[in-house]
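With one protein chain held back, the other chains of the complex are shown just where they sit.
What follows is chain A.
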Amino acid sequence: MLGRRNASIQPRPTPDAEMERAIHPSLQQIVDLKLVESGEKERLKELLIERLVECGWKDEMKTLCREFARKKGRDTVTVHELVKVITPKGRASVPDSVKAEMLQRIRSFLASAAT
């Protein structure tokens, strides 16, 4: 107990950038927090997955992964490699209607969360 008292007197380190970010969260972070704590982020993700399955996007990605794994060797392939393989095509091949629907839902959620 005696030893502990001295420790509290020592000067604290100056706040670094990370702490700055924690004290002053960006709008992006606030938005993210709102999405998570309301459960909307989970719902949005479920909806997006559903849409991507319906339009065949998920099957396309799984096929790419399967082909890559067969070429490279199924025992040596890593998750990281597969992510790198499908990310460019994955981001580019989302149907416009799906993306539009998602953006609209995000916008209306934020509008209702802000009021």
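Just so we're on the same page, contacts are C-beta pairs under 8 Å (C-beta built on N, C-alpha and C of every residue); 3 or more make two chains touch, one makes a residue touch a chain; residues count from 1.
Keep in mind that, in the parts below, contacts and distances are computed from a predicted model.
K.L.:
Report the protein name recorded by UniProt for the chain absent from the figure; options are "SAGA-associated factor 11", "Centromere protein O", "F-box protein FBX14-like" or "BPL/LPL catalytic domain-containing protein".
P.N.:
Of the names offered in "SAGA-associated factor 11", "Centromere protein O", "F-box protein FBX14-like" or "BPL/LPL catalytic domain-containing protein", the one UniProt assigns to the missing chain is "SAGA-associated factor 11".
K.L.:
On chain A, where is the contact patch with the chain that was removed from view?
P.N.:
These residues touch the chain not displayed: 25, 27-28, 30-32, 35, 41, 44-45, 48-49, 52, 58, 61-62, 65-66, 69-70, 74-75, 77-79, 82-83, 85-87, 90-91, 94, 99, 102-103, 106-107, 110-111, 114.
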